[in-house]
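Below is a structure I'd like to ask you about.
In this view, the complex is presented without one of its protein chains, the others remaining in place.
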Amino acid sequence: MVKNVYMDNAATTPVKKEVLDEMLPYFTEKYGNPSSIYRLGREGKAAIDDSRNKVANAIGANPKEIYFTSGGSEADNWAIKGVAFANKKKGNHIITSKVEHHGILHTCEYLERNGFDVTYLDVDENGIVDLKELEEAITDKTILISIMFANNEIGTIQPVKEIGEIAKKNGVFFHTDGVQAVGKIEIDVDDLNIDMLSMSAHKIYGPKGIGALYIRKGVKIHPHIHGGAQEKNRRAGTENVPSIVGFAKAIEMACENIDEHNKKLIKLRDKLIKDIANNISHVKLNGHPEKRLSNNVNFSFEFIEGEALLLSLDMVGVAGSSGSACTSGSLDPSHVLLSIGLPHEIAHGSLRLSLGDFNTEEEVDYVVENLITIVDRLRKMSPLYENVKEDK
Amino acid sequence: MVKNVYMDNAATTPVKKEVLDEMLPYFTEKYGNPSSIYRLGREGKAAIDDSRNKVANAIGANPKEIYFTSGGSEADNWAIKGVAFANKKKGNHIITSKVEHHGILHTCEYLERNGFDVTYLDVDENGIVDLKELEEAITDKTILISIMFANNEIGTIQPVKEIGEIAKKNGVFFHTDGVQAVGKIEIDVDDLNIDMLSMSAHKIYGPKGIGALYIRKGVKIHPHIHGGAQEKNRRAGTENVPSIVGFAKAIEMACENIDEHNKKLIKLRDKLIKDIANNISHVKLNGHPEKRLSNNVNFSFEFIEGEALLLSLDMVGVAGSSGSACTSGSLDPSHVLLSIGLPHEIAHGSLRLSLGDFNTEEEVDYVVENLITIVDRLRKMSPLYENVKEDK
Amino acid sequence: MYSEKVMDHFSNPRNVGEIENADGVGQVGNPKCGDIMKMYLKIEDDVIVDIKFKTFGCGSAIATSSMATELIKGKTIEEALKLTNKAVAEALGGLPPVKMHCSVLAEQAVKAALLDYSKKNGIEIEQLKDFDPDEDVHEH
Partner (left out) sequence: MYSEKVMDHFSNPRNVGEIENADGVGQVGNPKCGDIMKMYLKIEDDVIVDIKFKTFGCGSAIATSSMATELIKGKTIEEALKLTNKAVAEALGGLPPVKMHCSVLAEQAVKAALLDYSKKNGIEIEQLKDFDPDEDVHEH
């Protein structure tokens, strides 16, 4: 019997029914261009205003500081490039970490090719940056610190508040990629000294292709898309009203009962971690044991390769993801797993199971049962495991 | 009796039922991340591949040359900035026209502030660029020509094929903003020598927040959003699968029966033009009389102001748009209307009615009837009209 | 975008028209900017007994003209001179920020008409000493 167990909620989530229901009228009835002055247009405008309030509310921001984008990657790109180019007279140095999402890393690499210097901070074995190293990295040329809120692969949560304080103290703008954190960690941009925050709807049961960048008033940043006057002249393009409305509903739902959601997720997460650790040998939990997203489980299974694991799981209806190079068609496994010190061959054999609001204890049991069989089968095929058995 | 007559289809269109129906499963059921290898992910990937084929088909391109974006503005920005920065060693000169969409114009202005030279070609009284002027503007520093396919305000269609030939002959990349043209004019990128073409779904009964940039193989262009490997490493971000699917369905529907659609639109358009011209004095049709989008009607009504006209139309349930400065909160009226030589005060009193697949002859009658009354009422209030009557 | 009051005054403007042989006529604004207001006053014993306007302009230009005439009709010159653009905007339930200049125009139009009246009648109105009806209210 093949079940369908979706445990890749860090990659994307289904749109919740309540969210879709809010969106639907804006496709076919309330379809007016929000820049238009007639009724249909004003309806769209009102929907956007209302949505902006909801998103702002969720992170303790002023609605005027919320700029809708086409997702997390665009928000990341905008924050980094927008601040870099707008402040290049002041300085050309940016500080980030080695475990950022590619939306940050590849953007920083682009800037390096265009006259900027970037410091990529190391992380410890749990994936956390060193605050002293961060402080020491700041020079009088530093214009931006971008450290993610919570890691998408291993779930590790950074000391965001402390980073914000260091940034503030040194007069440097602080951006944090909050794509995985929003809806799972309570965020107050003022309390945390965050100047810019990237968000994405499709990680919290909202639609794909919509997100936002919070930009604190006073941050010097170039517009990202030039054109119409939308988003206060900073991000042109006819507003994606249905998706904006969906994003707002999703973030509202996620942040309303954040503690309750987390309680449920953490229970499942900890059961999954315990059951894997207790039933399968030669495994290692990646990421910080406590400072960890409520929905993230990431294990390395020695002697086997991640893609084979994923395919096998797929065959029994389980959706997960892996830090294996093979899943991405590249050769090096996940930069995050390498950054926390995993050897290549172990990084290759990693599996991320990210939980969501729809997962159940039975599903956790089902996944563990199948994992036991699959890992055993693949290890029996593995020439690396052979040696281990001989060692014993 | 207030009717609802939507005649602002150049601003945006409702999503057609057939389009929404194709999109729906991708929100709640087939929601997998297309980069994932399990079934749900592969389904998303397959949907994108299929959509890319459809979009490519519609413009005679290879699917590998289609890159999905968040809409027309992003496509415009990408084309201009992406080519400019990637080719700046070769040259820093760009040629465009004075009647482009702000997505092009403001992007060019941004580049001017960053070391590029931009030539903004004049247009004639119908809004058409002069091919000789274009050719003369090309220097050995010219890297890009960007001239829109069809104008969003006055509907004028440019001699795209000839421009493409000039660009090709001179070894300069040619981008055209096809947002208003796609689905209304048959486009074959090879035949027309187009190197890059911007498209947007929400002008052709697809969803907002999705579009594409066609990039001919061989065009040197920077990626637009750095990050994940989506869109062949050129435009990162989790793919907006439902919207991509909707865009593909919409463009397929629009291009399938392009002649039939146009026949209907042109009939309505010409009736609207005739009825206004015959029933209201002191009016002027803006845009080229023949080289004109099948759905565009743009009139100037002397002695009155566009926003007042729009509000009055809205009160009787008619949605249109205007080149008035007052609708945008700026002071200068539409740059397009000024570029074709309209004096400010006449440009202020312009009205665009853009037809769509859902408009009927009865609606045209209804609009003209109401226009007659409204224009009369506003003119009676206008101190400018007073003088005219005295002149007579 | 617009308050109900604005829409009401736009669609049913009060005091539209001209006054033949008006005691004061003032026109401000400029067609390039998209709005012109013209006010006609009938004044008896320092009281504005009748007022009419004609406006070329957007919805709020028409509504502010209408509201200004209503606020002033029956008032003394003294009182009329106290009419501020803010008062007009407030009476309309507020205006969008980009439209505030319309209310300024309305205030100016009233003053221009009063200035015309003062000139025609050789009266000096202290408060209008520095008033220039051709001054541009737009910050170009």
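Going in written order, the chains are labelled A, B and C, and every chain counts its residues from 1.
Keep in mind that, in the parts below, a residue touches a chain if its C-beta (ideal position, glycine included) is under 8 Å from a C-beta of that chain, and two chains touch if they have at least 3 such contacts.
Predicted model only: the values in this text are computed from it and were never measured.
J.: Tell me which residue among A:K17, A:K169, A:K274 or A:H344 touches the hidden chain in the full complex.
T.: A:H344
J.: Can you work out which residue in A:L111, A:I225 or A:I304 touches the chain that's missing from view?
T.: A:I304
J.: For a quick check of understanding: of A:G115, A:G218 or A:P383, which residue touches the chain that isn't displayed?
T.: Residue touching the absent chain, from the options given: A:P383.
J.: Residues of chain A in contact with the chain that isn't shown?
T.: Residues in contact with the chain left out: 303-308, 311-312, 315, 324-327, 329, 331, 333, 344-345, 348, 380-386.
Criterion: only the chains that are shown with their structure count from here on.
J.: Which chain has its C-alpha centre closest to the mean of all protein C-alpha atoms shown?
T.: B
J.: Could you tell me the distance, in whole angstrom, between the mean C-alpha positions of chain A and chain B?
T.: 34
J.: Using the average of all C-alpha atoms in each chain as its centre, how far is it in Å between chain B and chain C?
T.: Here chain B and chain C have centroids separated by 40 Å.
J.: Would you give the residues of chain A that are in contact with at least 2 other chains, written as numbers and ranges?
T.: In chain A, residues 37 touch at least two other chains, as defined above.
J.: List, in ascending order, every residue of chain C touching at least 2 other chains.
T.: In chain C, no residue touches at least two other chains, as defined above.
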